[in-house]
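Take a look at the following structure, please.
The complex appears here without one of its protein chains, the remainder shown in place.
When the chains are written out, they are named A, B and C in that same order, and each has its own residue count from 1.
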Amino acid sequence: MRTAKLLLHCPDRPGLITELTNFITINKGNIIYLDQHVDHAENIFFMRIEWELKDFLIPDDKIEEYFYTLYAQKYDMTFKLYFSDQKPRMAIFVSKMSHCLYDMLARYVAGEWDVEIPLIISNHPDMGPAAEKFGIPYYVFPVNRANKEEMEAKEMELLREHDISFIVLARYMQVISENMIKQYPDKIINIHHSFLPAFVGAKPYHAAFERGVKIIGATSHYVTTELDAGPIIDQDVVRVSHKDTVQDLVNKGKDLEKIVLSRAVQKHIERKILSYKNKTVIFN
Amino acid sequence: MRTAKLLLHCPDRPGLITELTNFITINKGNIIYLDQHVDHAENIFFMRIEWELKDFLIPDDKIEEYFYTLYAQKYDMTFKLYFSDQKPRMAIFVSKMSHCLYDMLARYVAGEWDVEIPLIISNHPDMGPAAEKFGIPYYVFPVNRANKEEMEAKEMELLREHDISFIVLARYMQVISENMIKQYPDKIINIHHSFLPAFVGAKPYHAAFERGVKIIGATSHYVTTELDAGPIIDQDVVRVSHKDTVQDLVNKGKDLEKIVLSRAVQKHIERKILSYKNKTVIFN
Amino acid sequence: MRTAKLLLHCPDRPGLITELTNFITINKGNIIYLDQHVDHAENIFFMRIEWELKDFLIPDDKIEEYFYTLYAQKYDMTFKLYFSDQKPRMAIFVSKMSHCLYDMLARYVAGEWDVEIPLIISNHPDMGPAAEKFGIPYYVFPVNRANKEEMEAKEMELLREHDISFIVLARYMQVISENMIKQYPDKIINIHHSFLPAFVGAKPYHAAFERGVKIIGATSHYVTTELDAGPIIDQDVVRVSHKDTVQDLVNKGKDLEKIVLSRAVQKHIERKILSYKNKTVIFN
Partner (left out) sequence: MRTAKLLLHCPDRPGLITELTNFITINKGNIIYLDQHVDHAENIFFMRIEWELKDFLIPDDKIEEYFYTLYAQKYDMTFKLYFSDQKPRMAIFVSKMSHCLYDMLARYVAGEWDVEIPLIISNHPDMGPAAEKFGIPYYVFPVNRANKEEMEAKEMELLREHDISFIVLARYMQVISENMIKQYPDKIINIHHSFLPAFVGAKPYHAAFERGVKIIGATSHYVTTELDAGPIIDQDVVRVSHKDTVQDLVNKGKDLEKIVLSRAVQKHIERKILSYKNKTVIFN
């Protein structure tokens, strides 16, 4: 059963839900999912709607045009249209730590995710054997301050060659440059090993230990040009105590990081995230 | 801003959302809330929709009739209609423990809940002083096995006199009889001090201690004629360890019970619970 | 069964546990509780030990002296000794919000806490009726920037008169001055309505909403002269979503605040908190 998924936002006004559901129904689409949200403070209407394409009167390659002409320009809408049989293509960036990488690869080979992973990119050779176990090409770009521009240019060429639609930073310990971030807006997912906005930047577990917190967290977010400040997708926490050393926090945190990152990736793959003004709307 | 709140379920079919939102919009109601859910296994459509009544063309006292005639009979719908200015009237039943009672009374006097609490009923005099602190009439019916029918008859008379729309059992340690339950379907909320369906019945903390569980819970649910088996509204848990005695479980559980019960009461007051086949749909 | 409770810390060295447990046992005290912790990074030994006084050879009023002479001076120990029949005397400071206040008063009258609450102090008259319900004297000191020194002097006089041993700030919306804090070191417990160190200072729920976090928290801590930066006692969190308004965060947060504050107060009353270098050791 092929479906179309439409995500949109626009200034709120009466009658929008009715008009948009009419559009689908009149054209013989069967709505199988609808979730909507109004941010009353900002007066913005958000919607995700999914419908079966079997009897839909408008051909696939015309839906975007028709929707733009009939609704989007009229109501100042921003929208994205996806088809259920378009598999997103995901690149993983990793450094030396394996826990997030293995967690995603295990889901991938088990068929949990409707995604392709054509390649893994790293600044270190260490995770090569892990990639090899799962038969995924592994490319090393030894990025440093001096060569970053050149290395990222090569990375982006590789991403284009493989038609990559989004990037997952699986504890990738390099700051991505502004140029690259701008080419992948809301398409680079990072896992930060703290409960943001607490403990931005390097060594958050050390900082959490120093502060004596009783709970630590992990945060998955889209990468923007400001460090660790992009739209938050998911967060989770685990209780710690005075008995936990920094190393204990690191170990407990690993389980959080991999779960929180994988949940964000899954939501992204399912086209259930809409980003607006540095926040996310996460549809159910 | 007065609103109407409509909760409904019916067999699922294409076009329902469109038709129902049309009904509101065409008649000049402004939809301010819509949440819907389809149980694909049972093929049931659930919806909660709320709209402003200011310009709505159909008079308040005709909405129910019109909706029944135009939609409900046609689509085999079960529905309930509420108005935002109808305050539910809540009776609290309590025995000897105060934690749930105080938690609700504190919310009540702080104005957190849009509800009236005209009376408290108990099988013991103990909580009388608590009721008195908050100026709420307190009635004692010393129910026992022999006099239960007679006592409940008096309780129900009192409930009718005060036009009570729902009942909250705040650790009320008496089983309500089938007769009374049937008069208040989906209108009696109980808190059970375990993570149901584990530890049904009496002394769940003792049973949890005996079993050596590492997490205990509390469950709020609508009361049905089968003990502790009605539709679950909310649950929550807290971690325990081998260091916790039965009394520690009791104490930790109290905090759970009051929060889980109050969350259920709030959802009920807000008309956000729809009960179907011994399960609840909880709208956001 | 009367007991003594000893909390101590000192530089770690081999044999400490043995020597300290020997001290109790040889003098015919029966150890009923022992918990210890070593901070290996700082090389500090922490211990809480409790024993029955029935057959203990050293008289109550000599234990402190003997312990100092025989162990504390020798091992550079900091220690505190409490007796189980010494009830701590607690003052509550409150402003206009009632949820934490009612939660504590409900526990107090239910006998959950082994404490005395001789008075409530406020900068507003609003909570007077709440105090009156529970029969606790309520004093209003309308603190402002100009009169703070004078008002606090009066407050402290009142605290001394009532022999207050610790203070609980139950959403008290005034910064306590350095002078007063220094007179109550590790004896003023505050609840901050965020997951510290995120969102220090005023309006944390607004800040959390702006940042688009997916989890909010509350933190109980001892008050030090640096705002919201004292030793953390307890924290807890609750999940939120894009559907939650600032007001929703405020409401969800209230349940967190009262539970997290009450847990801290309980640990303090039980003499289970040891503060060291701006962190807490919380004994089980």
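Here is the rule we use: a contact is a pair of C-beta atoms (placed from the backbone, for glycine too) under 8 Å apart; a residue touches a chain by one contact, two chains touch by 3 or more.
Treat the numbers as computed from the prediction; the structure is a model and nothing was measured.
Among B:Met173, B:Val213 or B:Val250, the one in contact with the hidden chain is B:Val213.
Summary of contacts with the chain left out: across B:Trp113, B:Tyr138 or B:Phe195, the touching residue is B:Phe195. Across the entire complex, the residue among B:Leu105, B:Met127, B:Ile232 or B:Leu249 in touch with the chain not shown is B:Ile232.
For chain B, the residues in touch with the chain missing from this view are 37, 39-41, 46, 195-199, 211-215, 217, 231-237, 241-243, 245-246, 278-282. The chain not shown here touches chain A at positions 98-99, 102-103, 106-107, 109-110, 112, 130, 133-134, 241, 243, 251, 255, 259, 262, 284.
Interface residues of chain C facing the missing partner chain: 14-15, 17-18, 21-22, 24-25, 30-32, 34-36, 38, 239.
The criterion applied here is as follows: only the chains that are shown with their structure count from here on.
At the interface between chain B and chain C, over half of the residue numbers appear on both sides, which makes the contact a same-residue one. Distance between chain B and chain C, defined via averaged C-alpha coordinates, is recorded as 36 Å. Distance from the chain A centre to the chain C centre is 42 Å, each centre being the mean of its Cα atoms. Counting partner chains per residue, chain A shows two or more touched chains at no residue at all.
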